[in-house]
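A single protein chain has been removed from this complex, and every other one stays in its place.
Read from first to last, the chains carry the letters A and B; within each, the first residue is number 1.
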Amino acid sequence: MTEDIKTRMIKVYIMGREYEVPEGLTIMKAMEYAGYRFIRGAGCRAGFCGACGTIFRKKDEYKFRTALACQTPAEDGMYLTELPFVPANKAEYELEELTSEPSIIVSLYPEIARCVSCNTCTKACPQDLQVMDYIQASLRGDINQAAELSFDCLQCGLCAARCPADIVHYHVGQLARRVYGKYVLPRSQHLKERNDEIKAGAFDQEMEKLTAMGLEQLKKLYTERDIEK
Amino acid sequence: MKIPYYPGCTLKTTAKPFEDTTKAVSEVLGIELLEMPRWNCCGTVYSLASDDLMHQLAPIRNLIRVQDMGYDRVTTLCSMCYNTLEQANQLVKGDPEKLEKMNSFMDQEKDYTGGVTVVHYLTLLKEMGFDSLPVKNPLKGLTVVPYYGCLLLRPEEISIDNPERPTIMAELLAALGATVVDHPYKLECCGSYHTVDYKEVVCEKTYHILSSARKRGAEAVVLSCPLCEFNLDFRQKDLEQELAPMPILYFSQLLAVSLGLFDALGFDQHYVDPEPLLKEKGLLR
Partner (left out) sequence: MIPKISKETTLLDKTEELSGEKIFSCHKCGKCSAGCPVGTLMDVRPHQVIELVQANDWSVLESRTIWLCASCFQCATRCPKDVDLTRVMEALRLLVLRENFDHIRISEISKEELRELPPVALVSNFRKCTG
């Protein structure tokens, strides 16, 4: 690196205080550069865990924006803070005792009936999900649609932080996916067959042989195993 | 005739028979219902505050979706959806400033231009002429009262008929061959959403409405609102007073019966099963 190529510095305002950070960092790294250490609010650092929900405004823009800190570049003039947790009550239920009847979701999260269709949740979602539509699908008992539309939810909670109707979308979506998985999706036939075989003891002998083996024998068996192409 | 159809949440859940029978009937009548591919709850009950636009977003967003489909009319079955959609529609049609504000708030949608009309399905039928209905199985010997409730008729600006002396459902039922009797509680509110917080009020209204209908010889009550249906039907189970079970029917169910369409009646979704009555009258196959 030659002397005259200098990293351009930008100004960001973290919780109101001005910091100079190098351009090109994510919001998360910019905060760390500025001296913050994450005890909460960072997990995978790869856009999967939903721990790093962040709210910000850009320079000269009225919009209130939301994003994942680990996925979003810091920009000059940004006002920001992380929002690592959004308080949200979770309904208590035993999945075994539920059904897939249309009223199931609204019976556990009746507040979804308060949705005013403002679409604020959708605008807030860093995963670009149609959040309003999955809440609406839940209200009308369309479990399939609610499950499918919410499939990529990371549970970051940004939608719930913004909703004027106090809805906890990500819990609603999670319930929809659970009900969908348990009661709507067809059971896999080969899994059932294999389970029955196991229960009937078809593999007991083989298991006994394996558990009796020593470590070296097991290693050998593993390296020499057939690999299905 | 092709027309976009706005279902509404309840038509997909407890009022499924209302939707199913209407779809069956529409097919026979040549009404092609184009179910809206994307819609949200209508946001009932219509918000009445002069400064409240937030609660008007839901209905207007639905009208934008109708506009997106390239149509200028939309039909719906639920009285409450009809009422909310059309009241909101009239509000923005008469107040460009409010419309402008809402359009700019809903910046992810195309602007609503105010060009959509909401038509209740009963009005559609009336336009086609009740007399032209291909009735195969006239409802002979069945005595019914139409129950309009509130939201098809009030406020006056959105009423589908004379708000104090409506006849539209009576005309339809007469055309189907039923004996229609009038009763004084046909416009009386059933207690509506108080079924959630003042159940006893709804029970009281249900008792009055049904016992009055019974006194006038009605064997069934016919209506167009899934909330009225729930209140008049399911709340019979919670009545303190004695009342012989009164079947409550959607007009579309009787229409289906009279057209000989028996497959999607959905009577198992009612509290008081209308089947024995219709069987006794020899109206079911």
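Following the convention adopted for this analysis, a contact is a pair of C-beta atoms (placed from the backbone, for glycine too) under 8 Å apart; a residue touches a chain by one contact, two chains touch by 3 or more.
Owing to the predicted nature of the structure, the values given are computational and were not obtained by experimental measurement.
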- [ ] Considering the entire complex, write down the shown chains that touch the omitted one.
- [x] A, B
Task: Identified contact with the non-displayed chain, of B:55, B:98, B:183 or B:270 - done: B:55
Task: Option touching the unshown chain, where A:104, A:124, A:146 or A:172 are the choices - done: A:104
TODO: Please pick, from B:25, B:64 or B:80, the residue that touches the omitted chain in the full complex.
DONE: B:80
Task: Among B:65, B:98, B:186 or B:205, the residue in touch with the chain that has been omitted - done: B:205
TODO: Spell out the interface residues on subunit B facing the chain that's missing from view.
DONE: 8-10, 13-15, 41, 43-45, 47-52, 55, 78, 80, 150-151, 154-156, 163-164, 187-189, 191-198, 201, 204-205, 226-227, 230, 234
TODO: Identify the residues of subunit A touching the omitted chain, counting contacts across the whole complex.
DONE: 101, 103-104, 106-108, 110-111, 113-114, 139-141
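The rule is short, and it goes like this: only the chains that are shown with their structure count from here on.
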Task: Mean-CA-position distance for subunit B and subunit A (Å) - done: 40
Task: Sites on subunit A touched by subunit B in the complex - done: 102-103, 113, 115-119, 122-123, 132-133, 136, 139-142, 164
Open item on the list: Touching residues of subunit B toward subunit A in the complex: what are they?
Closed with: 9, 12-14, 38-41, 43, 54-55, 57-58, 61, 105-106, 108
